[in-house]
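All protein chains of the complex are present and in place, except for one that has been dropped.
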Amino acid sequence: MTPTGPTEQVSNLDPDTPPDTGRETASEAARPIVSPERREERAGPVTHAGLSVKLEGLKAFYGKAEQVKGIDLEFKANEVTAIIGPSGCGKSTMVRCINRMHEEIPGARAEGRVMLDKIDVYDPSIDVVAVRRAIGMVFQKPNPFPTMSIFDNVAAGLRLTARRGDLREKVERALRGAGLWEEVADRLSEPGAGLSGGQQQRLCIARSLAVEPEVILMDEPCSALDPIATLRIEELIDELKARVTIVIVTHNMQQAARVADRTAFMLDGKLIEVGPTPTIFTTPSDPRTEEYVTGKFG
Amino acid sequence: MSAQGATPELLGRLAVSPSRRRRDRIARGTILGATILALIPLVLIVYYLLKKGLGSWSSDFFTTDPTGNTFFKTSTIGGIKSAILGTIEIVALASAIAIPLGIAVAVWLVEYGRDGRFAQLVRFFVDVLTGVPSIVFGLFIYIVLVVGTGSSYAGYKGSIALALLMLPVVIRSAEVILLLVPAGLRESALALGSPRWRVIARIVLPTALPGMVTGVLLAVARAAGETAPLLFTAGSTHVTSSNLGSFMNSLPVQIYNDVNSPTESVVNRAWGAALTLVALILLLNLLARLISRRSRLA
Partner (left out) sequence: MEAASVPGGGRALLARSPLARLPDRALRYGLTVLAALILALIVYFFVRLFDEARPAFSQAGVFGFAFSNNWNPSAGHFGALPLVVGTLITSALALIIGVPVAVAAAIYTTELAPRRLRTPLTVLVELLAAVPSVVYGLWGIFFLAPKLRGAEQWVADRLSFVPFIGGGIVTIPNCFVAGLVLAIMILPIVSAISREVMATVPSDHKEAALGLGATRWEMIRIAVLPYCRSGIVGGAMLGLGRAIGETIAVTILVGDTQQMVSHLFGQSNSLAAAIANEFGEATGTHRSALFAAGLVLFVLTLLVNSLARLFVVRAGRATSPPRAEDHTSKGAGMLMAADTAAGA
């Protein structure tokens, strides 16, 4: 299936292109390099690509309180964009507006537009349920369904639309894509909750991948995990961006430097600066960005 | 619809199949329907109670005793004075027995017995007691106090049967409330050198008081509505008596006896009595709820 969607400079679409190594000189942490062959063998062939997401004047409210105060931001297709900022700056809230999870909180609402490719997900004619299928989410605390086996967890989303087609094949593909297949292939019927923290989070990623979203939102996905598990997930993110656009909220700046192509800095509900990751961390334009990334606050 | 230039594939992905939408709507409709179904009996009962019961209410109704003439339409049948007074007396005595005993046992369970063997045994038997059908309490008291002593029915015997019924409820609800008193509260008092009995009397009990009062009131409300334990213990009579040592009337038993009557006016009296009883119980429940609002626990 040829990739559809905007044809901006999405250099990472082609799996044969080696990852851009220019960033390593700029960031302090070493970035894991996965060779393209290894990547293909683990993730399976790319069947479709991610889409871009564009926020236009996005505001988010909890009742009367305005938490996100008008954001214009673009997440380019098949790129990893990190959102950084001090706690309480509204980054999680903003991201939850993208897949319309924010409105599940009683009294919460959002204004503005969120364009998935050329469609506004807040358009009244669009079903919110469908939006969440195209825009998946991985949460801070791994939350596999406790009463389901590993297989059923991954298949959960697939079963909702009951599409004809081999469930086993799709589950395997998703588990491979999450880098979990080898570890669980022989125990698919065991409960999902019996895995380690890092494995559980990869299971949740597989669960999201199974429905083949265009975008995956990650809300501090590694904050509950140990460093080794964190590293594995960061490797995974690098592989996944060939298939989906990734937005990752993180309070860990080294992580942003390691995984993200672009980084956006938020403060107090507003977008302060966005740009290629090396630029943000070495030569930010806004003084507040500089103060944050050099650790003066936050 | 803001979808110009959007690919048909994307639009297709952003649609939810009508059968899924339908299933969701049907499921939610059924659940709502069942909820309404659950509320209908209450409405019907209240309506019917009011309709048939209010008609019987009059000053005579409350101030005259039932005359026991139930077969002749021309003679008067009287009111329910002895029943109301009897219920009040019997339940008051039952409460006077069950409440102090129940709270004392609960205090012992929480403060002294805790998880020891003996305490577990006590808890087990109390639990077992909650499952005893109400009529069996009456049978027990009958055997022990009526046949056993060769004497006849008496109000206080009915009270004892009711007390047995109330005991497990009072114990369990008091125990739950006492357990909710934070351990820290006790510990800080003990750490100040206060003897245990004082901690219980001055700190634990006062904090737990509103919750316990709620539990107690609910137990009383329940006891007030019980018929079966009184059938073979307090018996029934028509005259008002303040002598708990002889036959005593009560609202539930009066209603029960009147239900089988072929005379319409007697049945109407039963409705009036039923309305009175329900009003009494609702009052107790309301009181319990109001008091529980003042509780600082849970």
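Letters A and B name the chains as they come in the text, with residue numbers starting at 1 for each one.
Simple rule for what comes next: a contact is a pair of C-beta atoms (placed from the backbone, for glycine too) under 8 Å apart; a residue touches a chain by one contact, two chains touch by 3 or more.
Note that the structure is a prediction, hence the values are computed from the model and not measured.
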Of B:I31, B:L54, B:A96 or B:L290, the one touching the omitted chain in the full complex: B:I31
Out of B:V107, B:A154, B:V204 or B:A234, which residue would touch the omitted chain in the full complex? B:V107
Could you list which residues of chain B touch the chain missing from the display? 16, 20-21, 23-24, 27-28, 30-32, 34-35, 37-39, 41-42, 44-45, 48-49, 52, 101, 104-105, 107-109, 112-113, 115, 118-119, 121-122, 125-136, 139-140, 143-144, 164, 167, 169, 172-173, 175-176, 179-180, 183, 195-198, 200, 215, 218, 221-222, 224-228, 231-232, 252, 255-256, 259, 267, 270-271, 274, 277-278, 281-282, 285, 298
Chain A residues touching the chain left out here are 99, 101, 104, 106, 129-134, 136-137, 139, 141, 143-148, 156-157, 160, 204, 207-208, 211
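Keep this in mind: only the chains that are shown with their structure count from here on.
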Chain A and chain B, separation of their C-alpha mean positions in angstrom: 54
List the residues on chain B that touch chain A in their complex, please. 1-7, 9-11, 13-17, 20-21
Interface with chain B, chain A side, in the complex: residues 4-5, 51, 113, 115-120, 123, 125-127, 129-131, 133-134, 160-161, 214
